[in-house]
Every structure is written in C-alpha cells, then in structure tokens.
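Moving on, here comes subunit A:
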Amino acid sequence: MGTLLIILYIFLGIGVFFNCLGSIGLLRFPDVYTRLHAATKATTFGSIFTSLAVIVYGFSRWNISGDSKFRVLALHTIVALVCLIITNPTGAHAIARAAHRSGVMPKQAVIDELKEAKLK
Partner candidate 1 sequence: MNEFFKIFIIPGGLLLLFMFLSLIRLILGPTVPDRVVALDTINTLVVAGMILVGAAYEEVIYIDVAIVYALLSYIGTLYVAKYLEGGPKE
Partner candidate 2 sequence: MKKIIFGIAFIIFFSFLIVSAINMRTFGEPTISEMDDYFIENAQSETGANNVVTSIVFDYRGFDTLGEATVLFTAVVGVVALFRGVKK
Partner candidate 3 sequence: MSLSNHIPILIIAIPLLAAFLVPLINRINKKAAGILTALALSVSLILTIALAVKILTVGPQVYVFGAASPSLTLPSGLKFPIRIMLQIDAMSIFMGLITAVVSFLGAIYSLSFTKQYDGVDKYYSLLLLLTVGMFGMEFTGDIFNFFVFLEIASIASVALISFRGIDFGEPAEAGFKYMIVSSISALMVLFAIGIFYGQYDLLNFAALASVIKYSQLDKIALGLLIPVLAMKAGAVPMHMWTPDAYSEAPAPITMILVAASQASLYALFRVVFSLYNISLNALTVGWIIIVFGLLSMFIGVTMAIVQKDIKRLMAYHAVSQTGYMFLGVGVGLAVLANPEALKNYGITAMEGGIFHIMNHAMYKGLLFLTAGALFFRTGTRDLNKMGGLAHYMKYTTIFFIIGAAAIAGLPPFNGFASKLLIYESVYRFNPLLSIMAMVVSILTLASFVKVFHSAFLGPKLPQFKEVKETPRSMLFAMAVLSCIIIFFGLFPDLIVKNLVHPAVMSLIEQLQYTGTVLGGM
Partner candidate 4 sequence: MLGLLETGSGFWSAIIWVLLVLVIGSMVIYIRNKGEDSYKKNTEQDKPFISGNPEENKESSHLSANHIYWGFTEALKGYYNPLIKIHTGNINDYSGWIIVITVIILIMVGVSG
C-alpha cells in the first residue's frame, strides 16, 4: 500500500506540475505557435501522468481486492488516454495550419519558409 501511495504521489505531482506549466506557458508566450507548444506538449504530458496514476491505482486495487470494477477503471482510462494522445497533436496541427492560413504570422520569427511557399 505504501509503495502504491508513493507512486501515486509522484505521478500526480508530475502531472499537475506539467499541466500547470502548460497553462502558464499559454499565458506567457507571445504568439499562437509558441502557445501551442506549451499547451499541447505540456498538457498532454501532464494528462498522461495523471491518467497513469489512475491506471496504476486501478490495477493495484484490482490485485489487492480482486474486484473487477477496478480493472474496468484501468481499462477505460487506458482508452481515454489513447484517445487523448491521438487527438491532441492532430488538433494542434490543425489549429496551427489554420492560424497560418488565416493570416496570423509568428512574432519575432527568424525565418518563415511557409510564407514564402504560399501553399493553398
């Protein structure tokens, strides 16, 4: 039980920390693209860790008590996690592309090859 608690604390701590970073980055960064960096990477990573905590919790409780509902908890959380991992970066890509096409240019940009390419 003690090990489980420690693992939970670590995982939840990492998850919350990165989620926090993501939100702060969303506030601090100057333009859409950099904000997307913060939002996508950090929140996905954080959410993976909070979900991992739940998964670990579910499996270990199932091991201890043998109650099938904890296995269901872990399995469903895995499914939710997979959904999150698949959809998040794709959504970020869609937003970035749409932002660039709608005329929002990156600030302080050293180089912008996409603007020169003019894809349509």
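On how the list was made: all candidates are chains of the complex that A comes from, given by their letters.
The rule is simple: contacts are C-beta pairs under 8 Å (C-beta built on N, C-alpha and C of every residue); 3 or more make two chains touch, one makes a residue touch a chain; residues count from 1.
Model, not experiment: these values are computed from the prediction.
One candidate from 1, 2, 3 or 4 touches subunit A in this complex, that being 1. Those residues of subunit A whose C-beta lies close enough to touch candidate 1 in the complex are 5, 8-9, 12, 15-16, 19-20, 22-24, 26-27, 32, 35-36, 39-40, 43-44, 46-47, 50-51, 54, 57-58, 69-70, 72-73, 76-77, 79-80, 83-84, 87-88, 90-92, 94-95, 97-99, 101-104.
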